[in-house]
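Here the complex is missing one protein chain, while the rest keep their positions.
Order of writing sets the labels: A and B. Residues in every chain begin at 1.
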Amino acid sequence: MTEVKERINPPLDAPDAAEEQYRWNRRYPELGTGPITTDRFLSEEHFERERKLVFGKSWLNIGSVHDFSGNGSFFVRDIAVLDVSLLVVQDEQGTVRAFHNVCSHRGNKLVWEKSGPCPYLFACRFHGWGYKQDGALASVPDEGEFHFGSDDKNPGKDGLGMVPVRTEVWKGFIFVNLDASGTDSLAEHLGPLGESLKDFPFDALELRHRYDVSDEANWKVILDAQNEIYHLPMLAPLHRFLGGGAFATNEDGYTRLLDFERLGLHTVFTSDSDIEWVDTPMRTAVAKAHPDGGLTTLPIRGPFVFHVLFPNMVLGFLGDFMFTYNVWPESVDKSVWEIRMHFPRPDTLADRVIHDLMKVRFRDLLCEDVTGHAALQVGLKSRARDVFVVGDQEVQIRSFHQNLDEYMERGNRG
Amino acid sequence: MGPFLCTTSDVPEGGRKSVQPESLPELVVCNVAGTFYVLAATCSHGEASLAAGRLLGCELECPLHAGRFDVTTGGATRRPAKKPVETYQCVEQDGGLYLTDAASSAASASQAA
Partner (left out) sequence: MAEKTAQITTEPAVALPERFTGLVRFSDWIVSTEAGRIERRLTVEMAACREFYDAMMVELDDIITYLRTRPGADPSPQDQALLNLVFSLHEVAQAVEIYDQGAVVDGADVRLFTSVLERGPVGGTNG
């Protein structure tokens, strides 16, 4: 594991600049100061455009290599918003490929299991057509009765493999792009964000927990609510309690972003921690579990780091703990919030105690958030207001919506 | 001795009471296990009177965002409140509760500020 005992990337701005009023608007005047419309969280028409122009065109993170049980295993990923089911395979050599999980015979959903080791062949339940790990059609029962040809109009067995989906892996994260005619690479999509994390030792972390939480809110409501720390000292008991811990507040008790950066389509913000803050007896006792008192060993930009990877992924760090979110729309006002928690491999069993306490608290914090998301959706849905306002400490939200609009605009033209 | 605040029987154990001595800011008197504590009533976080909040042991909770203050020191113990509120010395005499002289001049100074 990388042993880095101090922050490698100092924040871009000196922390004492944090009190400057309208600091982020000054840095990014192009984001403006206007309100955001309510309609974009409610209208079926807007949702249709997102389906087609965002989810249908963008690179999407569908999980990571941790989701496989090893080489020669698979998982199935259904993406409701696109009405697709994907079969994602890591072959014996470790290569990851995704296919439409559809049999070429008469269109049956091929694999019904959720995950597991690759079977001898992926055999369709209907008539038993069998496919190899690379997608090739290998076996057709009663093959002699089929009129296989050798061109597109009348394909032969060679042309009847599973339909591949563009798939790329970045740092262990698996991305697919359902736009078969698209040409942009994942590296282009990730742009400066990929660049900024290119040396990050993701290998040092392992997946420990995953929560798939169904959430009664538009996917952007969830993302926005997570993508700001203004609410932290206020929302609910644990938020209030931690609002002064990893999340530094100014003299008046308001959170201040330590840094915020637009990275192409993506963003990152950081928050400092409050050194004077006194934690609970439980956490204080558990801090002794590690010789460094749980000091961060990973090269992160600050005590709390939150990246939004356009369109629907979050990659965050809280000390040595890494979390990811994938917010999957199911319908305009219903989503699944997929949460994964990763930790360094434990040196001693005492590390597992630190990790579990972090997990329990973070989980309860998000449990408070779920109620908040649903309440936001209820409020928006009443259409009591056509627009709502966003403060300078919520600049991340402004940036996200502007990126979204521009992305859809380009997609419309392209 | 400074201005009269209230009679001690007005504030039973575990209770709190808003008092408004003339030309002083609103104060709140708290009774924690028989000991009286006097604090400036306005929350250090926003526009709310702590006298309308709950007294939980020796912590007074703000009714607006549930920030908390230790009544013995005035220090903020729960976010979002962060800055302390003023505390004032008081004395008991013949069933009445009074600010001390020093406390009352401190309170009028903070009123003026």
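By definition in this document, contacts are C-beta pairs under 8 Å (C-beta built on N, C-alpha and C of every residue); 3 or more make two chains touch, one makes a residue touch a chain.
Quantities reported herein were computed from a predicted structural model and do not represent experimental measurements.
In the full assembly, the chain not pictured is in contact with A, by the touch criterion defined above.
Only one residue from A:Arg26, A:Arg106 or A:Lys288 touches the chain missing from this view: A:Lys288.
Which of A:Ile36, A:Leu53 or A:Val88 touches the hidden chain is settled by the complete complex: it is A:Val88. Subunit A residues in contact with the hidden partner, per the touch definition given at the top, are 62-63, 67, 75-80, 86, 88, 113-116, 207-214, 235-238, 241, 280-282, 285-286, 288-289, 328, 330, 336, 338, 345-353, 356-357, 360-361, 363-364, 366-371.
The rule we apply is simple: only the chains that are shown with their structure count from here on.
Contact residues on subunit A toward subunit B in their complex (touch as defined above): 233-234, 237, 240-241, 243-244, 249, 251-254. Note for the complex: subunit B touches subunit A at residues 45, 65-67, 76, 78-83.
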